[in-house]
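Left out: one protein chain. Kept in place: all the others.
Up next, chain A:
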Amino acid sequence: MPNITEFDTIAAISTPVGEGAISIVRLSGSEAITIANQVTSGVDLTQVASHTINYGHVMDPKSQQVLDEVMISVMRAPKTFTREDVVEINTHGGIMATNLVLQTLIGQGARLAEPGEFTKRAFLNGRIDLTQAESVMDLIRAKTDKAMHQAVQQLDGSLQHLIKHLRQEIMDVLGQVEVNIDYPEYDTDEITTQMLLEKAQAVSQQIEQLLQTAQAGQIMNSGLKTAIIGKPNVGKSSLLNVLAQKQRAIVTDIAGTTRDVIEQTANVAGIPLQLIDTAGIHETTDQIEQLGVDRSLQSLQTADLILLVVDSSRPLDATDQRLFQLTQEQKRLVIVNKQDLAPAWDSAALPLTADDLTPVIISATQKSGIDQIAAQIKQLFFQGIETSQTTAVVTNARQVGLLQQAQQSLADVMSGIQAQMPIDLVQIDMTNCWNTLGEITGETAPDELITQLFSQFCLGK
C-alpha cells in the first residue's frame, strides 16, 4: 500500500497527559464528524451547527457501553485550526478514560496523529504563515521518525511476533486466492470461501484474545486511575502516603483538611496506580469545601478503581452507607483501616454486594496489610490474564484501535461470505486486515504479495 496518509482523519489527545481535570481528544479531517458521531450517543453530531459544544456520551460501538460522559465541540471547515473539520471531545481527565476514547476513535478509522501533524495541516492549508513553517519542518523531522521508531519499539517482542505470525497466515491464504485468480489453470488447490471463512474466524479469535489483554496492558503502561474515598478522617491520606511512599497529602486529624484532588502515582507490587486522594465526602455547608466535594464525586465516577476506606474504630454511619451505594457499580476494593485500634463493629455489618471481594483489613499508620491490597487489585483487573513476559500484551491506544479496525475487516470478510459474495471481493477485506496489522508492526514492504506469489508457487505464463 502506498503511504497515503495526508488526508486521513487524525486523532490525538491534545492536552498534557494526566494533568488537569479535563482532557481533550482532537480529531481533524474530512471524516472527523462522522467518526466522532459513530462513537457518541445523545446527540447527532452530523446535524449540529458548526462551532457548537454538545453534551453526550462516548460509547463502545460494539458493546454499547458508556466509556465517558463528554462535551463535544464540532467545528466545520474552513474556520478551524487546520481548515478541516475538527471535533474536540472533552473527557473527564484520567488516562484510562481518555485513552479509551482515543482508541475507540482509532477503531472507527481515525489515525493516531504524528507529532506536529495538526500544525502541519494548518500550514499546508494556509492557516499559518511562512515564519512558522520552519519550526513545523523541524518538528516533523525531529519527531516523526522518532515517534515511528518509538511506536515500533513500544511493541512488546511477543506481540510483534504474534502479529507477524497472523500476517503470514493471512498472506498464505491471500497468495492462494491471488494465484487462483491470476493463474486459473495452475494446478493448485482452489481455495474456497469456506476456507477463507475458517481462516478469518481463527485470526479473529486470536485478535480478540489480544484485545482482552489490552486493558491489562494499558494499566501496565499508564496506570489505574484510583480514587481513594471515605468519610473524613478514615485515613485516606495516610493510605495514599503509604502507597505512594511519600508525604504528599497533608495528614492531620482534622476532618476536611484535604481540599484538592491530589494525583500521585504509586507502584503497588508492579501495578502502577494513579492515586487520587479526594476531599472527604460528607455533608458540608462550607462553600469552598463543597467545591472540593463535588470534584471528588466527579473524579469518583471516572476512576478505574475505587479504594473505599472505612474506619473500624468508629461505627458505620449514613455517609459510609451512601459511599457504598454510590460506588456499587464500579470496580472497588473495601479497605477497613485502623486495625490497630479497638474495633467498633463487626465486619459482617459491611453492606457488600456479590461483586465485592473480601475487604482488606489494614493499618495505614502501621503499614500492615498493604500487600493484601496489591493481591486484591490483581484479582480485580488481571484475573485470567497472564502477565508473564512471554505473553503478548497490547499496551497502547494506537495498537488497540488498529486491532479493532482489523477485527472489523474480518467481520466484513465473514459477512461477505455469508452474503455469498465472490472470493475476490471478500479478499478485499482480508487484505485490509492484513494491511492494518502491518501498520501495528510498521511493516510496509512493497509488493509483498507479489513476492509471496512467485516464491510460493511455480507459475507459468
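Following the convention adopted for this analysis, a residue touches a chain if its C-beta (ideal position, glycine included) is under 8 Å from a C-beta of that chain, and two chains touch if they have at least 3 such contacts; residues count from 1.
One rule holds in what follows: contacts and distances are computed from a predicted model.
Matching "Succinate dehydrogenase subunit D", "Tryptophan synthase beta chain", "CU044_5270 family protein" or "tRNA uridine 5-carboxymethylaminomethyl modification enzyme MnmG" against the UniProt entry of the left-out chain gives the name "tRNA uridine 5-carboxymethylaminomethyl modification enzyme MnmG". Within the set A:344, A:375 or A:425, the residue that contacts the chain not displayed is A:425. Only one of the listed residues, A:182, A:208 or A:355, touches the absent chain: A:182. For chain A, the residues in touch with the chain missing from this view are 1-7, 114, 117, 120, 123-124, 126, 129-130, 133, 136-138, 140-141, 144-145, 148, 178, 180-187, 416, 419-425, 428, 446, 449-450, 453-455, 458-461.
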